[in-house]
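Left out: one protein chain. Kept in place: all the others.
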Amino acid sequence: MFDELHEECGVFGIYEKSACNIAESVYSALFALQHRGQESCGISVCDDGVFSHLKGSGLVGEVFGRDNLKSLGQGRIAIGHVRYSTCGGDNPNNIQPLVIRHINGNLALVHNGNLVNTAALRKSFELSGAIFHGSSDTEAIAYEIVRQRLSCKSTEEAVEKAMCELKGAYSCILMTASKMIVFRDPNGFRPLCIGKTADGAYAAASESCALEAVGASFIRDVRAGEIVVIGEDGIQSITTHCGGKNSICIFEYIYFARPDSVIEGTSVHRARLRSGKILAQTAPIDADIVIGVPDSGLDAALGYSLESGIPYGMGFIKNKYIGRSFIQPSQVQRDNSVKIKLNVIKETVADKRVIMIDDSIVRGTTCARIVRLLREAGAKEVHVRISSPPFVHSCYFGTDIDSEDRLIAHNCRTTAEIAEYIGADTLAYMPVSTLSSLLNDKCFGFCDGCFTGNYPVDVSNAVYKNKFDSKIHG
Amino acid sequence: MFDELHEECGVFGIYEKSACNIAESVYSALFALQHRGQESCGISVCDDGVFSHLKGSGLVGEVFGRDNLKSLGQGRIAIGHVRYSTCGGDNPNNIQPLVIRHINGNLALVHNGNLVNTAALRKSFELSGAIFHGSSDTEAIAYEIVRQRLSCKSTEEAVEKAMCELKGAYSCILMTASKMIVFRDPNGFRPLCIGKTADGAYAAASESCALEAVGASFIRDVRAGEIVVIGEDGIQSITTHCGGKNSICIFEYIYFARPDSVIEGTSVHRARLRSGKILAQTAPIDADIVIGVPDSGLDAALGYSLESGIPYGMGFIKNKYIGRSFIQPSQVQRDNSVKIKLNVIKETVADKRVIMIDDSIVRGTTCARIVRLLREAGAKEVHVRISSPPFVHSCYFGTDIDSEDRLIAHNCRTTAEIAEYIGADTLAYMPVSTLSSLLNDKCFGFCDGCFTGNYPVDVSNAVYKNKFDSKIHG
Amino acid sequence: MFDELHEECGVFGIYEKSACNIAESVYSALFALQHRGQESCGISVCDDGVFSHLKGSGLVGEVFGRDNLKSLGQGRIAIGHVRYSTCGGDNPNNIQPLVIRHINGNLALVHNGNLVNTAALRKSFELSGAIFHGSSDTEAIAYEIVRQRLSCKSTEEAVEKAMCELKGAYSCILMTASKMIVFRDPNGFRPLCIGKTADGAYAAASESCALEAVGASFIRDVRAGEIVVIGEDGIQSITTHCGGKNSICIFEYIYFARPDSVIEGTSVHRARLRSGKILAQTAPIDADIVIGVPDSGLDAALGYSLESGIPYGMGFIKNKYIGRSFIQPSQVQRDNSVKIKLNVIKETVADKRVIMIDDSIVRGTTCARIVRLLREAGAKEVHVRISSPPFVHSCYFGTDIDSEDRLIAHNCRTTAEIAEYIGADTLAYMPVSTLSSLLNDKCFGFCDGCFTGNYPVDVSNAVYKNKFDSKIHG
Partner (left out) sequence: MFDELHEECGVFGIYEKSACNIAESVYSALFALQHRGQESCGISVCDDGVFSHLKGSGLVGEVFGRDNLKSLGQGRIAIGHVRYSTCGGDNPNNIQPLVIRHINGNLALVHNGNLVNTAALRKSFELSGAIFHGSSDTEAIAYEIVRQRLSCKSTEEAVEKAMCELKGAYSCILMTASKMIVFRDPNGFRPLCIGKTADGAYAAASESCALEAVGASFIRDVRAGEIVVIGEDGIQSITTHCGGKNSICIFEYIYFARPDSVIEGTSVHRARLRSGKILAQTAPIDADIVIGVPDSGLDAALGYSLESGIPYGMGFIKNKYIGRSFIQPSQVQRDNSVKIKLNVIKETVADKRVIMIDDSIVRGTTCARIVRLLREAGAKEVHVRISSPPFVHSCYFGTDIDSEDRLIAHNCRTTAEIAEYIGADTLAYMPVSTLSSLLNDKCFGFCDGCFTGNYPVDVSNAVYKNKFDSKIHG
């Protein structure tokens, strides 16, 4: 119904001092990461070298119940994954963790991100006799590690070697019989951090909110290019691949991540507040009320209000019961379908000049419907402010902005034309030049390729992620 | 996990000009009413006298799918229900609509509220040979109507007669082969309103947000004591029982209803904003930020901020994926369980003096945990403001505040003692005397029995609603 | 796919000396009675006056699992039911046990059979204000008992009075807080027997095979018209209604019951062997092999072989995995659909003159398909022998032979015409005059109304059982 953007994955891992009901911790952490992927999920537990896993399509609360969580047994190490994917991705072989049985020891892998050289990697492996069961680039990462492992004396060394071959975005957690190996691509496209619980367990997660869900305190972000090895001897860092250009995805701050997470030293909530403040500075307008489109527009709206002095209001109620199972009404009902998901609080907007903040515009259809809802509710003026620059390019690093043709801003439209399309009195985007001010001073760089077309790595051979599914559905 | 209060039901009905996929409309409306009951739901469709129905345990999105919605077929009249119930209520015979096969014609009934003379009614019916299949008072209402119908010339007349016998709260929609009869008890404890779509269909709903979900415009509230009959000849009102003391449940405004609903002429959102403003006037305190506990504390927090001038902040992230299926972590994890559901945005509260607004305190355990979360996140002071007076009495009219013993405020505690228990620096409730200012001038009266013990009708013979289930589980 | 006949119900009850996991016993017994009804099932447990029950659509193994069986808890008395029903019967309110909450005590009832005065009873009750939730006659029985109970000093006395009003077939088990009351209509249309376990528990069941499933020894059949009361004081018999014309359904022996059951002193297996012997005497033919259509034709085929001296052979393999969930193939596949369910063992019939025994012919279409399968497998001749007389009349007493129009033998066809329709070289039915020889000397009478139109009770006001569902689906 809504033309939303989707993150593709969230990863989590935990290494305990002694065997316990470790799957419960992963379960809680995956709930905290659920916003990063709602299509499938999985947990893998290692109990003294014996691996158990459970995966399935659906939300964490749908896939896991008391009985099957218990069936995962006790363990000292466990990893988990939540996943979103576009078409083709319903292949059950793509659900992670990816578990590998190997004569040199079992492995389980979770991955957030997207390689840009998957096609070349797969071809190379297949021409030497490899079999791929799924269509994900995660399987290519696993193959590369296993291949390197044959001539390396440890798994972490194999990861180090493998990283020389992997191009693109990967925030990964690898579980072996005795270690948890956490590694992040040299650009650090996707977030990844580590923490520690009071009783000495180490945890790694896509976002700090998942650390808090298991009672762990945030230690630090994994560095771009770093390999963190957690084992019997404690925690150890391999930094061979560090030192590259930091390129955290700026859209993690604007939309993907949870506001209570802190990424690369910057609070996501604070970044969004600042985006609203910047909009108030760069695109001021006289109005009676500022409202945000839930959920990710709310923080920016508050920032706009604080900066401009225009009162903050609650403009919408988002129906929290509508999930993937919601049935699209038939034609007669179609026009009400936005209202069912998002209803206007008339009290807030009637007879007012309204500033409406949203995080982005993809195709524009949803934004147009929301503006119309506001007008029907009596808003006298609707001024739309977007807390990101216009989307004009694809993303190759783990989000689903893959078809430039459908991006309203890509299609040579001026902001005025888009304003007219969505029915807004005025429209303004956040300027690209202000993006850096979302982050604090500790952050050295970010990727804004979807706004600028300037990608930190060469994407000329990258293939859209669903190409490999074009011939096999499953 | 949380000691929350629960509303017990939401009702909806629609009468179309001609046969259509009417179940789809009810489906959409029930999504809008889902907050009023998440335990079970049902839809009943009348197609030219033939009744089809479908009911089940779970959320609307769990019980209804494309196939079974389609199996309900076409029809001109349909009603639906969402239900919450306390223990015993998982009896499938209690799921509504209650469908009755009768020689004088089939009936289907949905009901929100609670009778106070159910025990006497049931006894009287049973002593004359009646069989009760469920434990609900709704079945008693149906019996009374059917009994009256035997000597009345129309169903509406039977309803009119039946209302003489029914004591307590009931907002009902009754479907016959050719009519939809909407009626509300003479005190109007629970909300009930009617609307009309552009193509002439009439709808009735517990809250106006459900009218909007089906594209209907709000016409007016059903009057306390009124019977509205919708049939081939249009809409007709029977007002025999009108004129009593209006006693809308004040807690509908404070907590139960959706902020975008308008009840008895007062916007729920506006009432909550005003509760925050009143708290700012009656219990001011010097602080750096005002935050609300999601979701129902948010509006009041904004009101407090607007009145006091202290900045409004976003203090919490509520995990929207946690539902009834969430598995309580084991002992080790227990302490994190609040964090999984509700996490603090540290950025907002660290090193600040915080005013935290919530709608009510029931047992106090949850409030205590939330205050502790704020302190762990670095709040220097935590001042709790509650947007309702202290709960000290049971409710007999359709909510689940049924055991006074467990109410922290009932147990002779002073506000200071409660403040200490929950760990707040200061605590203040909304004064009972200010409740009337939540409503606008058009509203003539309300029930505040749970705060004052002054009930609009005699409750001396009322029995807690789950008494009838004490001997039969099912 | 197959035009089979269906029994409508099986009942079971058990009264233990002390509380135990009694639901497990009922579960096992219902597996033994599953052939009497595959559409829905239920169990109700009484633990010192507290009733728990669980019901659902599907087979016993589908509705009950370890967890929900356990949730029924311990108890001393329990009853269970399996049910088949025709269209309309998927109304969940019709699933038994029927549990009734009443001021005079709770009741649960299971019933096998069919009343012929349901319409009159329902009308009478409804005109005095009763509400019917389902469409079954079982609810009418419950109403009658509850009505009588108001002026009786015990439930058994109420049953005794109620039986004066109930006309037709009913083998029932009624559970109260402290007793199990087993009663059977004065004609004894449907079987009902009682047994006792080694440790003193009493059990009642539709068939003796269910007694054996719980380790109980058969004591005796419940007499036609008898009320057996099992309680704290042991077992007691009320015989007020005994002495009428015994009219056990002869088709129980021919088709419905399990061969290992003994009904009214006659082994079902032995009755079927005798039907084959009678056919060998009354319709002899020269042939090479005698085969039976599984499952109910096998015993008669063996009887035919023993009497005629023609070798018995295994002619078919019935696919035991095909259940209600089997999906009918599309047109192309349709012709193979019989083969999937029932395949011929070519080795047995190729180049042979075959005598094929089946229990009955309803519409004739299935029989025709089976004969064709035999010819395709190389049978030189196919002589069909039916171990019952031709169906020409409806049954009003608990089976689903309700539309005379669709009975091939009703439609004025001669046996020769039917033989031609089904493609048999010869066809012979068992003569009506020989039916009595299926039973042993202890059995005083039986109902053969479906063959003769002579019904033991007046059926002039009987309505087909699905009439009450014609206006309400659910």
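Labels for the chains are A, B and C, by order of writing; each one numbers its residues from 1.
In this text, contacts are C-beta pairs under 8 Å (C-beta built on N, C-alpha and C of every residue); 3 or more make two chains touch, one makes a residue touch a chain.
Computed from a predicted structure; not experimentally measured.
Novice: Of the chains that are displayed, which are in contact with the missing one across the whole complex?
Specialist: Over the full assembly, the chain not pictured touches A, C.
Novice: Using the definition of touch stated at the top, determine which of C:L54, C:A78 or C:A213 touches the missing chain.
Specialist: Final answer for the missing-chain contact: C:A213.
Novice: What does the interface between chain A and the hidden chain look like in terms of residue numbers?
Specialist: 49-54, 92-93, 99-104, 106, 122-123, 125-135, 139, 142-143, 146-147, 150, 468, 471-474
Novice: Touching the absent chain: which residues on chain C qualify?
Specialist: Considering the whole complex, chain C reaches the absent chain at 20-21, 24-25, 27-28, 31-32, 34-35, 38, 59-62, 64-66, 69, 209, 212-215, 258-260, 262, 267, 269-270, 295, 298-299, 302, 306, 311-314, 317, 319-323, 325-327, 329-330, 332-333, 335-337, 339-340, 343-348.
The rule is short, and it goes like this: only the chains that are shown with their structure count from here on.
Novice: So that we know how the chains sit together, what is the shape of their touch graph: line, ring, star, complete or other?
Specialist: line
Novice: Based on Cα centres, what is the most central chain?
Specialist: The most central chain, going by mean C-alpha position, is B.
Novice: Take the average of all CA coordinates in chain A, do the same for chain B, and state the distance between these two points in whole angstrom.
Specialist: Computed from C-alpha means, the inter-chain centre distance equals 36 Å.
Novice: I'd like the Å distance between the centres of chain B and chain C, where a centre is the mean of that chain's Cα atoms.
Specialist: 48
Novice: How many Å are there between the centre of chain A and the centre of chain C, using C-alpha atoms for each centre?
Specialist: Distance between chain centres, rounded to whole Å: 60 Å.
Novice: Would you pick out the residues of chain C that each touch at least 2 other chains?
Specialist: none
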